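Certain chains of the assembly are absent from this excerpt, and the rest are unmoved.
Order as written gives the chain letters A and B; numbering starts at 1 within each chain.
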Amino acid sequence: EISIEDLLKNILGGCEETTTGVIRIKSLEKEGKLLYPIIAVNEALSKSLFDNPVGTGQSTLDGIMRATNILLAGRDVVVVGFGRVGSGIAYRARGMGARVTIVEVDPIKALRAAMDGFNVESMKKAAGHGEVFITATGNINVIRREHFELMRDGVILANAGHFDVEISKKDLEELSIRREKTSEHITTYILKDGRRLHLLADGRVVNLACGEGHPSAVMDLSFSLQALSAEYIVKNYDKMTKTVIPVPEELDKIVAIMKLRSMGLEIEEMTEEQKRYSESWLMGT
Amino acid sequence: EISIEDLLKNILGGCEETTTGVIRIKSLEKEGKLLYPIIAVNEALSKSLFDNPVGTGQSTLDGIMRATNILLAGRDVVVVGFGRVGSGIAYRARGMGARVTIVEVDPIKALRAAMDGFNVESMKKAAGHGEVFITATGNINVIRREHFELMRDGVILANAGHFDVEISKKDLEELSIRREKTSEHITTYILKDGRRLHLLADGRVVNLACGEGHPSAVMDLSFSLQALSAEYIVKNYDKMTKTVIPVPEELDKIVAIMKLRSMGLEIEEMTEEQKRYSESWLMGT
């Protein structure tokens, strides 16, 4: 019989792909319980700049279309949260012809949304006119009783953020006299006044529940980072400490370069003169 | 037993929804064989301006995503044909982050595409770099042997136009040593040199074959036109001749007004003064 201790002896290090994973591993690190070095793939730019806005952005709309077959053009879509996921959804919804409103708690993100031409409102105001609501906040109960009470008949509620907590199912339950499974991915809550609110995927993340999740063309970035990080550990573990470290910048860039090449795209090379100028400038004159 | 003649006696008139249908009925009309008046719903603005660009535009991309789960962002997408369907697809593909090239035979449509920021090329040039090809021309063999020979390994071929004739299956057959059904909606042709070309839905229209067709929010426009046209015939058949007529402009506008209202949107009313000015202007001074 093999003990965990036996197994651990052979592990040189690890890579962690997810936000939640990194948080937990950092707790271990803080308590001094991390037994080998971890590379936090999650934070690499060639993951974080694409996985969320591009991958979740597309697959969320794809999931909603598969679940409902609604027309996005002309649709009054409210995106709650304008972080990486929310902004990715918002641009794509607009790109499909939707009229998009953003709800944000962070004034700087809200200002970015406005400067990019989005309508920006409080949740209460948006609740009164939206036709489709998509949450992407990482927080709980962002759409709740006080908002359901204001909504139009027939609205669609979808979550692209966090577990199944962003849209309050408890409040939906309490406000409704009945609920129906109206199609594979739609639960319809019938309120006392007859209005019908359609919740997709029981409030779970709609891109995974109703679609097929991220396209491979965005997962390849993360998986390449994992592979190169693993190789890096094999080559460097004897110099590494039992800590959580970011993906080395070089690897991050290599992944982006390989991806561009696979797309048939070329980057520009700096001349020697430019490299010197660039360094002198960054170092200050 | 009831004869066709018996049935025909009770028919006051008809509505025709499709392009093909209208063409055939106009042949009948020309030959003097039309037995009752027909309203050509197909040509109404509240159908033609939305059904194709908006409805087919969305459902084509939706169909491709369902069939392949590819990422559209960054993808080199070639849309062949920049008419109503093609332009609807092109804008939406760009809205999802694709890099879009247009192939057109009509110089005026090609110029519109260029002035809207699209790359415009010949089919031969586009064949060499595209990753996804979508045909929407209403013509035959727009992608054929000479183009397949130039294509990159792994390209996706989809038709959003006309039957299954826009992409030459005969040429694909002849060029390939083998073909495989690689997933429900994908037939992969393996060429002699090993390249793999993926044809969606056997070249049939991808929005119907791989998706669910037009969303109801665009079909409602056509069906309303049909309903109001039928009512119009009932009220006016005694004044109508056995010809094909367009949807009366009034009905066309009523449908658009009802649609806007259902979306919670308002149009502006002209004042009496403006109506007079508008008429005097149109009539010429």
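By definition in this document, a contact is a pair of C-beta atoms (placed from the backbone, for glycine too) under 8 Å apart; a residue touches a chain by one contact, two chains touch by 3 or more.
On a predicted model such as this, the values are computed, not experimentally measured, just so you know.
Here 2 identical chains are displayed in place, and the whole complex they belong to in this file is assembled from 4 copies in total.
Going forward, only the chains that are shown with their structure count from here on.
Centroid to centroid, with C-alpha atoms defining each point, subunit A and subunit B lie 34 Å apart.
The touching residues of subunit A, when paired with subunit B in their complex, are 54-55, 57-58, 62, 65-66, 69-76, 91-92, 94-97, 129, 152, 211-212, 214-218, 263-264.
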